[in-house]
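Left out: one protein chain. Kept in place: all the others.
On to chain A.
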Amino acid sequence: MHSSNGHSRAREGGSDRSDPVEPAGSVRYDDPWYDALASGWGESDDTPAAVPQGRAQRADGATAADVYVEVQRSAAFQEVRSRYRRFVVPAVIGFLAWYVGYVVTATTAPGLMARPVAGAVNVAMLAGLGQFLTTFLLTWAYARHARLRRDRAALELRWDTQELTRGMRGGSS
(Lines give C-alpha, C1' and ligand atoms only; values in the text may rest on other atoms or scores of the structure.)
Protein backbone atom coordinates (compact mmCIF):
# COMPACT_ATOMS: atom_id res chain seq x y z
CA MET A 1 0.00 0.00 0.00
CA HIS A 2 2.92 2.32 0.48
CA SER A 3 4.34 1.91 -2.96
CA SER A 4 4.82 5.08 -4.88
CA ASN A 5 5.34 5.20 -8.58
CA GLY A 6 7.77 7.36 -10.45
CA HIS A 7 5.43 10.30 -10.72
CA SER A 8 4.44 10.75 -7.15
CA ARG A 9 7.30 13.12 -6.50
CA ALA A 10 6.17 15.27 -9.36
CA ARG A 11 2.62 15.27 -8.23
CA GLU A 12 3.33 16.19 -4.66
CA GLY A 13 5.50 19.02 -5.78
CA GLY A 14 2.84 20.26 -8.14
CA SER A 15 -0.09 20.34 -5.77
CA ASP A 16 0.53 23.46 -3.77
CA ARG A 17 -3.14 24.25 -3.31
CA SER A 18 -3.86 21.07 -1.45
CA ASP A 19 -4.19 21.29 2.30
CA PRO A 20 -1.46 19.71 4.34
CA VAL A 21 -3.52 16.58 4.72
CA GLU A 22 -1.61 14.65 2.10
CA PRO A 23 0.17 11.72 3.68
CA ALA A 24 3.47 10.94 2.06
CA GLY A 25 2.61 7.28 1.73
CA SER A 26 -0.79 7.68 0.13
CA VAL A 27 -1.44 5.53 -2.88
CA ARG A 28 -1.02 7.09 -6.29
CA TYR A 29 -2.64 5.26 -9.08
CA ASP A 30 -2.96 7.95 -11.69
CA ASP A 31 -0.03 7.21 -13.91
CA PRO A 32 -1.22 8.69 -17.18
CA TRP A 33 0.40 5.91 -19.18
CA TYR A 34 -1.83 3.43 -17.46
CA ASP A 35 -4.74 5.22 -19.05
CA ALA A 36 -3.03 5.64 -22.38
CA LEU A 37 -2.58 1.92 -22.72
CA ALA A 38 -6.15 1.24 -21.73
CA SER A 39 -7.48 3.70 -24.28
CA GLY A 40 -4.99 3.04 -27.01
CA TRP A 41 -7.22 1.33 -29.50
CA GLY A 42 -9.51 3.03 -31.95
CA GLU A 43 -7.94 6.44 -31.43
CA SER A 44 -8.20 8.82 -34.31
CA ASP A 45 -4.92 10.11 -35.56
CA ASP A 46 -5.60 13.81 -35.32
CA THR A 47 -4.09 14.50 -31.94
CA PRO A 48 -3.19 18.17 -31.78
CA ALA A 49 0.38 19.22 -31.33
CA ALA A 50 1.71 19.22 -27.80
CA VAL A 51 2.12 22.37 -25.77
CA PRO A 52 4.85 24.34 -27.52
CA GLN A 53 6.59 25.81 -24.47
CA GLY A 54 9.81 24.10 -23.55
CA ARG A 55 11.71 23.94 -20.34
CA ALA A 56 14.03 26.73 -21.39
CA GLN A 57 11.35 29.37 -21.10
CA ARG A 58 10.88 28.84 -17.42
CA ALA A 59 14.18 30.22 -16.27
CA ASP A 60 12.71 33.68 -15.66
CA GLY A 61 11.01 32.83 -12.35
CA ALA A 62 7.67 31.77 -13.80
CA THR A 63 5.05 30.43 -11.39
CA ALA A 64 2.52 27.63 -11.67
CA ALA A 65 -0.13 30.22 -12.50
CA ASP A 66 1.87 31.30 -15.55
CA VAL A 67 2.12 27.72 -16.70
CA TYR A 68 -1.63 27.26 -16.52
CA VAL A 69 -2.28 30.49 -18.41
CA GLU A 70 0.24 29.45 -21.06
CA VAL A 71 -1.33 26.03 -21.43
CA GLN A 72 -4.77 27.58 -21.57
CA ARG A 73 -3.67 29.79 -24.47
CA SER A 74 -1.98 26.99 -26.36
CA ALA A 75 -3.61 25.75 -29.55
CA ALA A 76 -3.59 22.18 -28.26
CA PHE A 77 -5.69 23.06 -25.22
CA GLN A 78 -8.08 25.25 -27.16
CA GLU A 79 -8.67 22.35 -29.52
CA VAL A 80 -9.53 19.98 -26.66
CA ARG A 81 -11.80 22.58 -25.10
CA SER A 82 -13.64 23.30 -28.31
CA ARG A 83 -14.08 19.61 -29.04
CA TYR A 84 -15.61 19.18 -25.60
CA ARG A 85 -17.88 22.17 -26.01
CA ARG A 86 -18.91 21.35 -29.57
CA PHE A 87 -20.34 18.09 -28.32
CA VAL A 88 -21.64 19.06 -24.89
CA VAL A 89 -23.38 22.38 -25.59
CA PRO A 90 -25.75 21.15 -28.34
CA ALA A 91 -26.30 17.86 -26.52
CA VAL A 92 -27.27 19.58 -23.24
CA ILE A 93 -29.59 22.00 -25.02
CA GLY A 94 -31.09 19.13 -26.96
CA PHE A 95 -31.86 16.77 -24.13
CA LEU A 96 -33.02 19.52 -21.75
CA ALA A 97 -35.43 20.84 -24.40
CA TRP A 98 -36.71 17.32 -25.08
CA TYR A 99 -37.15 16.60 -21.37
CA VAL A 100 -38.79 19.93 -20.47
CA GLY A 101 -40.99 19.66 -23.56
CA TYR A 102 -42.02 16.18 -22.46
CA VAL A 103 -42.86 17.24 -18.90
CA VAL A 104 -44.73 20.35 -20.00
CA THR A 105 -46.72 18.43 -22.63
CA ALA A 106 -47.53 15.70 -20.14
CA THR A 107 -48.90 18.18 -17.63
CA THR A 108 -50.62 20.65 -19.97
CA ALA A 109 -51.84 18.45 -22.84
CA PRO A 110 -52.86 15.12 -21.34
CA GLY A 111 -55.35 14.68 -24.18
CA LEU A 112 -52.57 14.50 -26.74
CA MET A 113 -50.54 12.18 -24.55
CA ALA A 114 -53.52 9.86 -24.03
CA ARG A 115 -53.98 9.24 -27.76
CA PRO A 116 -53.71 5.48 -28.31
CA VAL A 117 -51.05 4.10 -30.63
CA ALA A 118 -51.29 0.34 -30.44
CA GLY A 119 -53.37 -1.57 -27.95
CA ALA A 120 -52.96 -0.11 -24.46
CA VAL A 121 -49.78 1.73 -25.50
CA ASN A 122 -50.39 5.44 -26.02
CA VAL A 123 -48.33 8.48 -26.99
CA ALA A 124 -47.41 9.12 -23.34
CA MET A 125 -45.96 5.65 -22.92
CA LEU A 126 -43.95 5.94 -26.13
CA ALA A 127 -42.63 9.37 -25.14
CA GLY A 128 -41.63 8.08 -21.71
CA LEU A 129 -39.81 5.08 -23.12
CA GLY A 130 -38.31 7.42 -25.74
CA GLN A 131 -36.75 9.43 -22.91
CA PHE A 132 -35.07 6.27 -21.64
CA LEU A 133 -33.88 5.45 -25.13
CA THR A 134 -32.41 8.90 -25.88
CA THR A 135 -30.66 8.89 -22.51
CA PHE A 136 -28.95 5.59 -23.32
CA LEU A 137 -28.04 6.75 -26.84
CA LEU A 138 -26.60 10.08 -25.68
CA THR A 139 -24.59 8.33 -22.99
CA TRP A 140 -23.09 6.02 -25.57
CA ALA A 141 -22.40 8.89 -27.99
CA TYR A 142 -20.72 11.01 -25.34
CA ALA A 143 -18.51 8.20 -24.10
CA ARG A 144 -17.47 7.38 -27.65
CA HIS A 145 -16.79 11.02 -28.54
CA ALA A 146 -14.70 11.54 -25.41
CA ARG A 147 -12.73 8.35 -25.98
CA LEU A 148 -11.96 8.98 -29.63
CA ARG A 149 -11.71 12.75 -29.80
CA ARG A 150 -10.54 14.01 -26.43
CA ASP A 151 -8.84 11.45 -24.24
CA ARG A 152 -5.46 11.22 -25.91
CA ALA A 153 -5.07 14.95 -26.45
CA ALA A 154 -6.11 15.69 -22.87
CA LEU A 155 -3.69 13.10 -21.57
CA GLU A 156 -0.77 14.64 -23.43
CA LEU A 157 -1.71 18.07 -22.16
CA ARG A 158 -1.89 16.73 -18.64
CA TRP A 159 1.52 15.20 -18.98
CA ASP A 160 3.05 18.34 -20.47
CA THR A 161 1.48 20.60 -17.89
CA GLN A 162 2.69 18.46 -15.03
CA GLU A 163 6.18 18.35 -16.53
CA LEU A 164 6.24 22.13 -16.74
CA THR A 165 5.03 22.73 -13.20
CA ARG A 166 7.26 20.02 -11.78
CA GLY A 167 10.49 21.24 -13.29
CA MET A 168 9.81 24.69 -11.98
CA ARG A 169 8.97 23.65 -8.46
CA GLY A 170 11.91 21.36 -8.29
CA GLY A 171 14.20 24.29 -9.01
CA SER A 172 12.66 26.59 -6.46
CA SER A 173 12.34 24.31 -3.46
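The criterion applied here is as follows: a contact is a pair of C-beta atoms (placed from the backbone, for glycine too) under 8 Å apart; a residue touches a chain by one contact, two chains touch by 3 or more; residues count from 1.
Throughout what follows, contacts and distances are computed from a predicted model.
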{"item": "\"Ferrous iron transport protein A\", \"Alpha-L-glutamate ligase-like protein\", \"Cation acetate symporter\" or \"Tripartite tricarboxylate transporter TctB family protein\" - which is the UniProt name of the missing chain", "value": "\"Cation acetate symporter\""}
{"item": "Residues of chain A in contact with the chain not shown", "value": "1, 11, 14-15, 17-23, 25-27, 29-30, 32, 34-35, 39, 64-66, 68-69, 71-72, 77, 80-81, 84, 88, 91-92, 95-96, 99-100, 102-104, 106-108, 110, 113-114, 116, 118-122, 124-125, 128, 131-132, 135-136, 138-140, 142-143, 146, 151, 154-155, 157-158, 161-162, 165"}
